[in-house]
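After the structure tokens below, expect a handful of questions from me.
Of the protein chains in this complex, one is absent; all others appear in place.
On to subunit A.
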Amino acid sequence: MTEEIIIAGFGGQGVLSMGKILAYSGIMQNQEVSWMPSYGPEMRGGTANVTVILSDDRISSPYLKIFDTAIILNQQSMDKFEESVKPGGVLIYDPNGISHHPTRTDINIYQIEGTKLAAEMGNKKIFNMVILGGFLKVKPIVQLENVIEGLKKSLSERYHHLIPLNTEAISTGMNKITPFKVEKQVFS
């Protein structure tokens, strides 16, 4: 099994740390992992993205052009990465702030109201865990207990009291993700 994922959004949304938790979860179940961020000036207030690969075999390129799954968290990333999903692949996005919804019909698209759900739960910072939960519902590539182990590894100990809240956010995401159907354009 190999899963090639791009997570893309604004800097500060927790894009990179979500990728890191996913990668750690892979390590917990003895997989090979790679985490390749876009780094540099574009990170400050601009877009941030990370390529995460989990595989049972040695990973060749950590840098890719097309992906099994794209997790898209802002409009710029939608414009850039909708085309990068393999046919038959998965696109997950948060409709918050999205003006141009995806239009491809050869991929499976899901919506998750991450921003809204995190606000309802009273902590905007768990946004990325809601999204991660949604992803794991669609692609159960890592066991939940391994994600929790991954959280323990990637958070420093003084934040370990937040793990139950993060776990709750993951289950919320799992319950609230919904398929999105691209409406056929009607020409008149």
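Just so we're on the same page, a contact is a pair of C-beta atoms (placed from the backbone, for glycine too) under 8 Å apart; a residue touches a chain by one contact, two chains touch by 3 or more; residues count from 1.
Methods note: contacts and distances are computed from a predicted model.
A single chain of the complex does not appear, and UniProt lists its protein name as "3-methyl-2-oxobutanoate dehydrogenase subunit VorB", one of "ABC transporter ATP-binding protein NatA", "Multicomponent K+:H+ antiporter subunit D", "3-methyl-2-oxobutanoate dehydrogenase subunit VorB" or "ABC-2 type transport system permease protein".
Contact with the undisplayed chain is limited, among A:Gln76, A:Asn123 or A:Ser154, to A:Ser154.
Within the set A:Val15, A:Val33 or A:Ile72, the residue that contacts the chain not displayed is A:Val33. Residues of subunit A in touch with the missing chain: 20, 23-24, 27, 32-37, 39-41, 59-66, 153-154.
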